[in-house]
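Excluded from the complex is one protein chain; the other protein chains are retained at their positions.
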Amino acid sequence: MDDTRRSFLKIAGLSMLGFGAKPVVDAVAGTGDPKFEKDSKAFNGKRWAMVVDQQKCLKAKEGCKDCVTACNSAHNIPEFNNPKDEIKWIWQTSFEHAFPGQENPYLDEYIKKSLKGLPFMVLCNHCDNPPCVRVCPVQATFRRPDGIVVMDYHRCIGCRFCMAACPYGARNLNWRDPRPFIKKENPEYPTRTRGVVEKCNFCSELLAVGKMPACVDACKDKALVFGDLEDPNSEVRELLRSRPTIQRKPQLGTRPQIYYIL
Amino acid sequence: MLEKALRGNKSYFAWIGFLLILVGMGFGFYLRQLGFGLGITGMSRDVSWGLYIGQFTFLVGVAASAVMLVLPYYLHNYKVFGKITILGEFLAVAAVTMCLSFIVVDLGRPDRAFNVLLYPTPNSVLFWDMVVLNGYLFLNIFVGWTVLESEAKSVPPPKWIKPFIYLSIPWAVSIHTVTAFLYAGLPGRGFWLSAIMAPRFLGSAFAAGPALLILICLFLRKYTKFDAGWEAIQSLAKIVTYAMIISVFFVLCELFTVFYSQIPEHMYHFLYLFVGLHGHSGLVPWMWASTVLAAIALIIMINPKTRNSPGTLSIGCAAVFFSLWIEKGITLVITGYIPSPLETITEYHATLPEIGIVIGVWALGFLIMSVLYKVALSVKAESA
Partner (left out) sequence: MYNAGKIIIGIVIFLALITAPFWYNLGRPSAPPKLEIGTQEKQCVESKAFMQAKHMVLLDQWRDEVVRDGKRIYVNSTGKQFNMSLQNTCTKCHSSKTKFCDRCHTYLNVAPNCWDCHIAPKEQEKLAGRSDK
């Protein structure tokens, strides 16, 4: 290559960079100065948590699934009816699945006899030290200062590293287009597309306008108690002071924020 | 130099044509996957990583094996490997390309893949995996091409390439250390939560990669004019043998820890693999096939008579390769999810489109490898 051609190419390359500068500057230029604020009706919790009072759940009618149904309809959760594709944000399971490794045959007897083989509600624990947040390569899942572990569906690339990391099996991928499988759309909440991960969001969209999470609201027996741990007078703190509670897999150091009263 | 890949005999073009057909088929299946979603594969809510990530995991090891040639030759002046370092580097290029392709086909939203660069997240191991894999790809292309071009012009390689060569040595170790860290740092997956994950990856990499290289060298010896040299092949065979012994030893260590401690949670995964769990035994035949192949491999490779004879050597290397392909490419990833964190069992069965895409990506890798090898071999033949 002779010198003049090489220098021509160098100058051409630099000029290309120069041409690209203006569009970039235009794109990042601000749009004036608008302001963004929280809704005045919003709840101002500092650390959200939930207490599941299994004793109150005992009083529920046979086969009650009100919390699950409420969550599913509020969030346009599709019904695939097969365990391969299913999406569940809150669901019922047995004691040995909710607390694997904690069971013993005599506890089993107690649960079968005294707790009527009670189903346990499981959902995302909104951990204080969430492994899913640690592994997300694009911060599509992140922990808000008020403790809620949020999904940004716009950013998720569907790598499913968070699904591998979650020790509670709380996360779901949309393996296919969910829209045909949504029973009845809630026009106030979006659906998701195939390829992104989703999970319980503690109804942050309801908290933002001063409403309780859908499952908490739907439970007629008031078995789900939601509140601010940093408020010493909140109902959750009251319950945690007066009753012994257990958490799922606390030894993993995730510091889950769903507490169960057996 | 690439034009050298456009010249060849009938069988060369028939091979390239065959690979192109497979790549096309894989691509066709991938378009179907893009249209339908990842649900077209066998993956499920409980087993959310499957064959794609398994193959990626195995191939990261194969890619790193280039260092087994580079290290002795460049760092310790082991001249015997002189002829074949380029084969190792080009194999690494093909393998890393396959790794990256498997990751892309596994993404739920590949149109957002750029987000990994737009929002760098140093606390995520996946971010670092992207960095080291792409870096390694670049290094091998750069080093391999430069050295080969120097050989084509019959001059010694330029001095400035040396630092890159030296860099590629620890970098090779980093690619599967980081990939192992994807698995080894997850608190909820007991099957993977082992301190020896990274050493296991290293061990199987240095067995499977060079085993494949030996098979390729034996093939080239028979069907082309390229002879890697019997001493080089022998040295590689010794490396494969020791690495295979270490790999098997590591698995035995895992088995001991799990079964002597008798912790149910830890035992479940291995029970599922070797004897089945609660009536589910989908991976049992695979695990035993891998075990039997490993035994055959060790018998052939340890015995010097069988290791030093091309016929039995190729059987031994094939046994090493396929045993580890099953272990890392299939059983490792899937068993991490069985049983699930709630101790339920959902099995995994790969679907036809999924297998089609896997074959397509492998064909792509072989295509890249064949083209690069054709260039390398042509250069060596012409400069001789």
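Residue numbering begins at 1 within each chain, and the chains themselves are lettered A and B in the order written.
Keep in mind that, in the parts below, contacts are C-beta pairs under 8 Å (C-beta built on N, C-alpha and C of every residue); 3 or more make two chains touch, one makes a residue touch a chain.
As the structure is a computational prediction, the values presented were derived from the model and not from experiment.
Asker: Mind giving the shown chains that are in contact with the missing chain?
Answerer: The undisplayed chain, in the complete complex, is in contact with A.
Asker: Out of A:H154, A:K183 or A:K220, which is the one that touches the chain we can't see?
Answerer: The one listed residue touching the chain not shown is A:H154.
Asker: Quick one: say which of A:K22, A:K35 or A:K61 touches the chain that got left out.
Answerer: A:K35
Asker: Can you list, in ascending order, the chain A residues touching the missing chain?
Answerer: For chain A, the residues touching the absent chain are 31-40, 42, 76, 142, 144, 146, 150, 152-154, 177, 179-180, 185, 187-193, 204, 208-209.
Note that only the chains that are shown with their structure count from here on.
Asker: Cα centroid separation between chain A and chain B, in whole Å?
Answerer: Each chain reduced to its C-alpha mean, chain A and chain B end up 35 Å apart.
Asker: Over in the complex, which chain A residues touch chain B? Could you list them?
Answerer: Residue positions touching the partner: 83-87, 93, 96-98, 100-101, 122, 131, 134-140, 155-161, 163-169, 172-177, 193-197, 249, 252-254.
Asker: With touch defined as at the start, can you tell me which chain B residues reach chain A in the complex?
Answerer: Touch list, chain B to chain A: 36-40, 43-46, 48-49, 103, 106-110, 112-113, 115-116, 118-119, 121, 123-127, 130, 182, 185-189, 264-265, 336-337, 340-344, 346.
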